[in-house]
Every structure is written in structure tokens, then in C-alpha cells.
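Complex shown without one protein chain; remaining protein chains in place.
This part shows chain A:
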Amino acid sequence: MKKIINAPADVVTDALRGMAAAHPDRLRVHLEPDFVTRVDAPVSDKVAVVSGGGSGHEPLHVGFVGSGMLDAAVPGAVFTSPTPDAVQAAVREVDGGAGTLLVVKNYTGDVLNFETAAELAEAEDIGVRTVVVQDDVAVRDSTNTAGRRGVGGTVLLEKIVGAAAARGHDLASCHEIAERVSAGVRSMGMALTAPTVPHVGEPSFELADYEMEIGVGIHAEPGRERVELESADRIVRRLLEPILEDLPFREGDEVLLFTNSMGGTPPTELYLAHGVAERFLAERGVRVTRRLVGPYITSLEMQGMSFTLLKLDDELRQLWDAPVSTPALTW
């Protein structure tokens, strides 16, 4: 394992200290329990939007803390959900009296820990609603599994619901908008290499030089199939076809296309894939009117990418366009 780290057990805390140093104008970093809040929290009478999950997917979630997006993010150990007490502490810190919306990715650990945290917060008379993101179409059988995983759609949901909260929507309305995003967003990813979790020290799976994993999760969960490496044109098709079929997205639909790097794929390859995807969607009459391209939900240093499509309506488009000011997303 080659990584720029000190002790493997201290990676998350050390990185949080670095974030605090890098963004003193935007973030306040708390340690033990670990959570990150916007510097001006709590914002009174605004719904607080709080998310979190295992570390290793940065900038998700800590890089999305700031005005117009998250009020707080709660990072767990690498690829491990944060604990309920940490989530509860973050909620207590940022709740401005209008309640808190928890954004949870659908993994067994995250759901269980956030459920417990919501119970704890409600016991303190803080109004809490939860949205569980489950947009990964690679998981075909959601009856005999823990269900679809929350992946790229989480980034878009956090931006949009953060904007709704900033505009003064109440908790019920923020929750409704979050559910609408969740219902209209679908993703699928692939990997060329495996990531190495610092405290494990070895790659999370074995992949031969000529192989790729189609439908991989952001914790390097196996996908639909393992096949020989192909051209970008074919890879893009392998990812977008299941996404289009699933919702389904139809000719004439207006969408946001999010082309995401899993951490190790460079911008050149990502833009190349994005270009192919735009042509592919244009040929099918799907209208891409908003885009996001870059490493926004990663799996440590894994080489690979994912696509996320979100069906837009006027309100969701306006919320997407609304100002945002966070370390990783600003306009």
C-alpha cells in the first residue's frame, strides 16, 4: 500500500484537521465525535440539512457543507457509517428550530445508525425527517438484497434540497422535494481498479489488467458483471442503457447528466466519457440541460466512473441553479 498518510487509524481525523485548515472561512470541524458544520450554523428558522456516511468518498459529504447545501456532514471511519451519537451531536449543533432533514445513503449500517440518531434527536424534541437515497440500478434484485445502494444521486439531492432549505421551504416541503429527487434519479458505475482501505492495506478486490467491473458500488461492492476492457463508447453504453431503461427516461425528457470520477480516473478520460454520453443521449432524444462533471462521490483512489441521470422539472432546475458555496461545489 502506498499512501500519503501517517497512522492508518488516524486518516479520517488527520484529513478533517486539514479541511479545517484549508477552509476556515466556510467550515467548522469538530472532533470526538467527528462532524463538520457550516461556519455560521445554526441558521435560525431554516431547515437544517444533515448528511453523513463512511469516509473515503470525498468530497461527499464534508466537501458539500456550506450555504445552499449541507448544514452538517458526519464522516465515519473509511467505508464505515458514523455512529448515532456523532449524528445526534451534529443535529443538535445545526438545528435552527425549523427541524432537520437527514440525507442517508441506503446501506445497512448507515440506515441503522441514522435511524437510531433520529430517535435520539426526536427524544430531544428536534423535528427530524429522513430521506434514503437508493439510485444504483446495478442492484437488480432489491428483494433478496439490502436494496439499491445510494450513490451519485446523493450529490444532486443534497444540492437541490440544500437550495430548498435556503429558500425557506419548511421541513415537510424539503422532505417532499428530496423524495421527488430520489424518485427521479438513477445511477450506475464501473471500475478499472480496486481501492485500498488504509486500515486494511490491501486492494478491496482483485481485477486482472484486462478486466473491468460493471455496476460496481462506491465501497467496491461487486457489480453486475466482470468483463474484458472495452472502448469508451461501449462502456458508456453499458452504463447508460440500464439507467435509461430503469426509470424509464423517455424521449423528450429534460435531465441533468452527472459524470463522476471514482477518484482515480483523470479529467481527460472523464470529459471523453461525458462527451460520448451527451451524444448517446441526444441520439435518443433525451434533453441534457444541466451537467456536472468531476470527482464528487469517489471510492478512494479507485479508477472508474459513474453516470447519474436526474429528471428535471422547472422547480428542480431552479433549485439546482440557485447559489451554492461549499469547498467542492460553488456557483
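Keep this in mind: contacts are C-beta pairs under 8 Å (C-beta built on N, C-alpha and C of every residue); 3 or more make two chains touch, one makes a residue touch a chain; residues count from 1.
FYI, contacts and distances are computed from a predicted model.
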item	value
Name of the absent chain as recorded in UniProt (options "ABC-2 type transport system ATP-binding protein", "Cytochrome C biogenesis protein CcmF", "Dihydroxyacetone kinase, C-terminal domain" or "LrgA family protein")	"Dihydroxyacetone kinase, C-terminal domain"
Among A:S51, A:S67 or A:N113, residue touching the chain not depicted	A:N113
Hidden partner chain, touching residue among A:H57, A:H219 or A:H274	A:H219
Candidates A:P42, A:P82, A:G184 or A:G264 - the one touching the absent chain	A:P82
Residue in contact with the excluded chain [from A:D25, A:D141 or A:D209]	A:D141
Residues belonging to chain A that touch the chain removed from view	33, 54, 76-86, 107-109, 112-113, 115-116, 139, 141, 144-146, 149, 197, 199-200, 202, 204, 217, 219-222
